[in-house]
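Just one protein chain is left out here, and the rest sit where they should.
Per-chain numbering from 1; labels A, B and C assigned in written order.
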Amino acid sequence: MSELTLSKAIGAGLRRALADDDHVLLMGEDIGELGGVFRVTDGLKHEFGAERVVDTPLAESGIVGTAIGLAFRGYRAVCEIQFDGFIYPAFDQIVAQVAKLHARTQGAVRVPLTLRVPYGGAIGSVEHHSESPEAYFAHTAGLRVVSPSNPQDAYDMIRQAIASDDPVMYFEPKRRYWSKGEVDLEHIPMPLDKARVVREGTDVTLIAYGPLVATALDAAAAATDEGLSVEVIDLRSLAPIDFDTVEDSVNKTGRVVIVHEAAQFGGLGAEIAATITDRCFYRLEAPPQRVTGFNVPYPPAKLEEHFVPDLDRMLDAVDRVMGRENSLTGWVAR
Amino acid sequence: MSELTLSKAIGAGLRRALADDDHVLLMGEDIGELGGVFRVTDGLKHEFGAERVVDTPLAESGIVGTAIGLAFRGYRAVCEIQFDGFIYPAFDQIVAQVAKLHARTQGAVRVPLTLRVPYGGAIGSVEHHSESPEAYFAHTAGLRVVSPSNPQDAYDMIRQAIASDDPVMYFEPKRRYWSKGEVDLEHIPMPLDKARVVREGTDVTLIAYGPLVATALDAAAAATDEGLSVEVIDLRSLAPIDFDTVEDSVNKTGRVVIVHEAAQFGGLGAEIAATITDRCFYRLEAPPQRVTGFNVPYPPAKLEEHFVPDLDRMLDAVDRVMGRENSLTGWVAR
Amino acid sequence: MRTGLSEKTSTGGSISSSTATADEPVQLLTPEGVRIESPEYDSWVEDVAGDELLAIYQDMTVVRRFDNEATALQRQGQLGLWPPLLGQEAAQVGSARVLRQDDFVFTSYRENAVAYVRGVPLEDMTKVWRGVANSGWDPFTVNMATPAVIIGAQTLHATGYAMGCQRDGVDSVAVAYFGDGATSQGDVNEAMIFAASFKAPVVFFCQNNQWAISEPVGVQAIRPISDRAPGFGIPSIRVDGNDVLAVMAATRVALERARSGGGATFIEAVTYRMGPHTTSDDPSRYEDLGEHEEWAAKDPILRFERYLDQLGLLTDEARASVKAAADDAAKRFRAACIALPDPEPLSVFDNVYAEPHSGLERQKREFAAYLSYVEGSDR
Partner (left out) sequence: MRTGLSEKTSTGGSISSSTATADEPVQLLTPEGVRIESPEYDSWVEDVAGDELLAIYQDMTVVRRFDNEATALQRQGQLGLWPPLLGQEAAQVGSARVLRQDDFVFTSYRENAVAYVRGVPLEDMTKVWRGVANSGWDPFTVNMATPAVIIGAQTLHATGYAMGCQRDGVDSVAVAYFGDGATSQGDVNEAMIFAASFKAPVVFFCQNNQWAISEPVGVQAIRPISDRAPGFGIPSIRVDGNDVLAVMAATRVALERARSGGGATFIEAVTYRMGPHTTSDDPSRYEDLGEHEEWAAKDPILRFERYLDQLGLLTDEARASVKAAADDAAKRFRAACIALPDPEPLSVFDNVYAEPHSGLERQKREFAAYLSYVEGSDR
């Protein structure tokens, strides 16, 4: 066990993958000498050489497209997309090639690519640096989409993503890069596509992933002051979603709040709410509530505190599903 | 009034837009001499010249990117993307530029672009020619997404899309290009963002759009044989969705079936089901059911009859929401 | 207007004293089938003689016969669509024949002659167009990826594959085939940039058949397409794509450079699409008949026939056996194509993922239940 930040835990996972399998290589912009703008790959070029930690030309489609060719040759490329907002130039190669090649060739070609995407907001950055594009990829058949919320999962899941014979979009909660946690570098991790109940509760199921898991846990803690027992689920895998774990929780609580930073309209919260309603219809005490980013482009830094779901907005939704006074019923002066 | 196919109705709308506003121009691959692979722009180059009906180099990002520049100069470009599966190279320009420029510039820049996208399957074509990517764009703040289901709407909506100061993704149900209907070239159309109840009913609300509206109407007709009254809603606008019209219908029927060709996971059906559940929770008699494409890449032509929702699968879902015998309860031999 | 002398309309550093004439495609066989001397390229094909020449002739003949048969099958409703390669036999057969088995090919949808030379069964090439599969063969059995329909995408795959060859320390080469229209796609340009920066052993083989569906090459490029690569640091060769010998020579120059660590080469094979873009296309809407006739006179097979004639190689037996081979291939292809089995309904869920996927398995179960339900029910 050693204490690591989430970013260092990813770096440790990458180092381990590079050491264990010489067909693993890293590609991206500024990942070599610089170690990436977030220093996730710090030192790896010096340790493994420029052939395995590759600074590429500035072209995301080129990065993913050449990574596919490397897969044909048996390599497992881990591509770093510098920021969430810069993944779109690679969208065609991801959606039309990476996601479909295995099915297209009836299983003959495997594309064990891992795409690392630092995502999410609340870091005071400028446009294109705080987006949450996960729903685009979760809706794309052929891709797996995951997002860790803590250092241990970050370490385990990056290794599982690289080891997977399927392409995996690995969304890194950049806002949590510096949060620390104990990391066991040797234990046997749980399956990559399973969700985890990170806090048990009986009144409400609060579903989160990536950067908002920590906020959800804070909200659950705060809710106890109001005598509420909130169960928090960290989805970890966004495609597929572990609905069995979700279903068990909702069958217990009967109330659901789903949170994510991405815009609400057509976001993952919709799929989660729809599937829960389908599977737990007769158990639901209230309609699942979504606390998400608004249906607007990510706002300037001075407004992001309003855009990114916080503890108060989560608790307001908890009040809604509990039928308590909330922002929609309005505030009754005491 | 004149009888037109859906494709000719779009062509008529384009001709009208070109004639009415000399800042309207068409851009795309093979839209000139050839008139487009579906002949939607047939004759327009000869009528309006190569400066206004522009055959572009073979690059979708280039088409959309230059169309944005033309918008800065006051032009309203109508870009044809030859097939649904070829829109991804333009994804970055659409999502990072077209959708965000107006908000980015606090309203100073308007991008009145129209992107015409023939979409959907059941035409016996090969990979990349039968996709339904609408959810990607509906989830993207700043874009409007619409899809006509009949010649009259096709004519009205393309004109409204071009006239709109917002960027509009205009999804053309290519499988219905050849379906005929009376088109009034002069009437005042209903608002672009309103849904239409295309068949009244009292037992179940069947929500469809684009290519599946016709199938949904067939299903509703067939349902009468089983004594069921199915109301069919043609959404027309996919972003925003006219939930007021949907809500009124569901409050009447209490039962909902949503259909689309796109993969179910993270598709528009999820947003529709989630919002209906939120707004009509206490009125719902059964969980909203989704009849959609599977969560797989679009299959080869010989399998598409299974992939694309048909009348039988829609009726099976109707049976589910009605609590009747259906594929999930299993079949009881009579 | 005034322009500066040091302004560049050329990328400089030319190894040629006569770059002005370099736009003339490399040619070893005139349209009349006359072999013309080329001090620079003769040595690259000096070994090509006798039976080898007949084999080349047979390949081109078989492929044309097959291509016509496929078009016929489409007309008869056996195929949904077919993209004829008519007129491009020399560019494809010539380049493909000089590849090694361990080289790897990434193509678009029209390179069926390349697939034939690589050893792909003819009927497999039609699986996609018959709608029984999303692609026709296992790429690793013939070291050729199944066609990329997204224009230009495969050029990056080839470049990445070449980067893999470098890492493996082998001298295998990746070859990317694409069209003139494809050169406008960002991906193709990014492929050249990556290939140049990493000195990747890849050959960019562009068949400039003068058309991208209805758009003449002039819409894509106002200069010879072969002019672009040098600016990226990639030498290029403009070759007569209807001259199978010249194509073989040029491709060998490129392969040799790649194998010896010299990196990428760009080849523009100047040819012509004698058929429609696909069977659903109508060239009469946009094609100039005069141009078509001009190119008909430059037919790659006719030209090669004349050459073989002059060499006295095209005996009646030779002709007969080649024709027999073509007829036989076409006959067997037709039968095999029509016999291609339809896929099972539930196979729609197969191979989406290499590993188990909870969400998909549930959907598959429900659809299986639905299928047996509708079979059972009398609705």
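As a convention for this text, a contact is a pair of C-beta atoms (placed from the backbone, for glycine too) under 8 Å apart; a residue touches a chain by one contact, two chains touch by 3 or more.
Treat the numbers as computed from the prediction; the structure is a model and nothing was measured.
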Completion exercise
Omitted chain touches shown chains A, B, C
Problem - Selected residue (touches chain absent from view) among B:Asp165, B:Glu182, B:Glu200 or B:Glu226 - result: B:Asp165
Practice task
Would you mind spotting which of B:Arg16, B:Arg39 or B:Arg110 touches the chain that isn't drawn?
Solution key: B:Arg110
Completion exercise
Out of C:Leu81, C:Ala133 or C:Ile193, the sole contact with the unshown chain comes from C:Ile193
Handout entry: Contact footprint on chain C, counting only the chain that is left out
Key = 1-16, 18-24, 26, 38-41, 43-44, 183-187, 189-190, 193, 196-197, 218-223, 226-233, 235-238, 249-250, 253, 256-257, 260, 262
Fill in the blank from the handout: Listed in rising order, the chain A residues that touch the chain left out are 29-30, 32-35, 37, 55-59, 61-62, 85-86, 88-89, 124-129, 264-265, 294-297, 299-303, 306-307, 312-313, 315-316, 326-328, 330-331, 333-334
Completion exercise
Note that chain B touches the absent chain at residues 25, 51, 56-57, 59, 61-62, 64-75, 77, 89, 92-93, 96-97, 100, 102-110, 112, 141-142, 144, 164-166, 193, 239-244
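Following the convention adopted for this analysis, only the chains that are shown with their structure count from here on.
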Practice task
Compute per-chain Cα centres, compare each with the mean of all protein Cα atoms, and return the closest chain.
Solution key: B
Practice task
Averaged over CA atoms, how far is the centre of chain B from the centre of chain C? Could you give it in whole Å?
Solution key: 36
Fill in the blank from the handout: Taking each chain's centre as the mean of its CA atoms, chain A sits from chain C at a distance in Å of 41
Exercise for the section: Return the distance between the CA-based centres of chain A and chain B, expressed in whole Å. Expected result: 30
Fill in the blank from the handout: By the touch definition above, chain A meets two or more other chains at residues 61, 89, 92, 96, 100, 103-104, 141-142, 239-240
Handout entry: Two or more partner chains touched - positions in chain C
Key = 133-135, 150, 186-187, 352, 359-360
